[in-house]
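Taken from a larger complex, these chains appear in their original positions, while the remainder are omitted.
Should a chain be cited, it is by its letter among A and B, assigned in written order, with residues numbered from 1 in that chain.
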Amino acid sequence: MKNLLSMKDLTVEEIMSILKQAQLFREGASSQLKQDYTMANLFFEPSTRTKMSFEMAERKLHLNVLPFDAGFSSTLKGETLYDTVKTLESIGVDALVIRHEQNDFFNDLIGKVKPVIINGGDGTGNHPTQSLLDLLTIQQEFGTFKNKVISIVGDIAHSRVARSNADAFSRLGAKVNFVCPPNCNAEFEATYNIDEVIESSDVMMMLRVQHERHDGKSNFSKAEYHQQYGLTVEREKRMKENAIIMHPAPMNRDVEIASEIVECERSRIFKQMENGVFVRMAVIEMILKGRE
Amino acid sequence: MKNLLSMKDLTVEEIMSILKQAQLFREGASSQLKQDYTMANLFFEPSTRTKMSFEMAERKLHLNVLPFDAGFSSTLKGETLYDTVKTLESIGVDALVIRHEQNDFFNDLIGKVKPVIINGGDGTGNHPTQSLLDLLTIQQEFGTFKNKVISIVGDIAHSRVARSNADAFSRLGAKVNFVCPPNCNAEFEATYNIDEVIESSDVMMMLRVQHERHDGKSNFSKAEYHQQYGLTVEREKRMKENAIIMHPAPMNRDVEIASEIVECERSRIFKQMENGVFVRMAVIEMILKGRE
């Protein structure tokens, strides 16, 4: 693994190896990285979780982290992403985490620049470290992915989480259901009815309604969306014993998920965030060790 | 002390203990903190002094500090403060400094989240570390607070500094005067006439005219405000021997204070900023030691 752009880049063996190392980090293992590396996190879209999680992972690995402020950089003067990355290469940066609004932004970079590229989310495309932390959370819960029923519910057309996860879950043997409003589906075979899956799912993975990616006004009020596609208090009660709730966050409380159940016993939402740090440590360590 | 939200949370003994430790840090003492903690500074309002002062204090305590950019975080996507703080808890943050435009923002957090919360200023409410640095500055000057006359002058209705200080000064035995324009007073007994207090005060504490918190236009031009409520060159000359000038900054030069006297012999304005670093070190150390 030279870069991490998409879950499709990873073999099942590599995925399992990352999850194993992440779990070891979670249990207190120290990093095996020998050299001091310099990283930078280029977030061209707002983020709290992913950015802070990478920042924490990098510090736990004792890396040197340069601050980068997309809102105050030369991209404002029209500099291309390629030239910005070449600049950071010249300055001595070894690895970059990049979140960018453009799908497949990395196509302009791979094979042409020296720093490692870790995709922190590209437009409506991929978000591989989110997938990995989702996988770790499911593995911790069930020990296996085989025949687990995972229902991904919401705005799947605009969701890089849905895209990143779908393929990986399937390859690992899970069964994936998609549930979405009629106008939302772009490429996945989906049902429109959350009640069809609520009682049979091991994982209810609720997606955020991405108001900022809808240019026009939505067809639904928040209350209507919640009633038709949300994980309501009532639906939570009908979930299988031992079934869990996940959400990549940020959440719209009382839209895709009832506020009262965000921290209920089934919820793994904040545990997902805990796992994010360890998964990212594992990814960074694995890629940088490959360069030593 | 589990968190620091308001001066009212602190007993007189705790206040004196913080001031003592801050003075020791000022004189070169090293921190007694054993563990490596991670902090983040969540400033949802612009700040130079308070933010940079906390950043310096945290580095002098050898803490790990995660960068947080409110203007580029998921709060832009509608995430609640509670969910942002829970996110940082999940990522492994031990203590948070928060400045927020909403009074009592911490009511949503206390008792519900694990990280320590230090109030870095809440709306027009409290700013306890500013009070502590003011207290240290006065203590360094006079050795005692007993019977010292402290006049707080300016926009006291909008000032969290006035609010934080009033109670603490009184409890420590000082006499507090409030001076403000007629339209400014919200809750304090005040005089409208700075000249009534100028000759009898040991401390003239000038507040910033907060243009950004006045929605309409002011009743005064800057020159008029300066003449009626400002510390003019002429008024400084009538101050008591050994009386000092304080200001929490940022200053509007030639509005609440004449530019020529900002660095005069009586001014402790930049000394207040020096003290801010040491007071914040003492607060952070005391709270984090309480968790060990």
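The definition used in the following text is that contacts are C-beta pairs under 8 Å (C-beta built on N, C-alpha and C of every residue); 3 or more make two chains touch, one makes a residue touch a chain.
Since we're looking at a predicted model, the values are computed, not measured.
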Identical copies making up the whole complex, of which 2 are given, total 3
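We adopt the following convention: only the chains that are shown with their structure count from here on.
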So the centre of each chain is just the mean of its C-alpha atoms; given that, what is the distance between chain A and chain B in Å?
40
Residue numbers of chain A touching chain B in their complex, please.
43, 46-49, 52-53, 55-56, 59, 67, 69-71, 208, 211-212, 249-253, 270-271, 273-274, 276-277
Contacting residues of chain B [partner chain A, same complex]
38, 40, 64, 66-69, 71-80, 83-84, 86-93
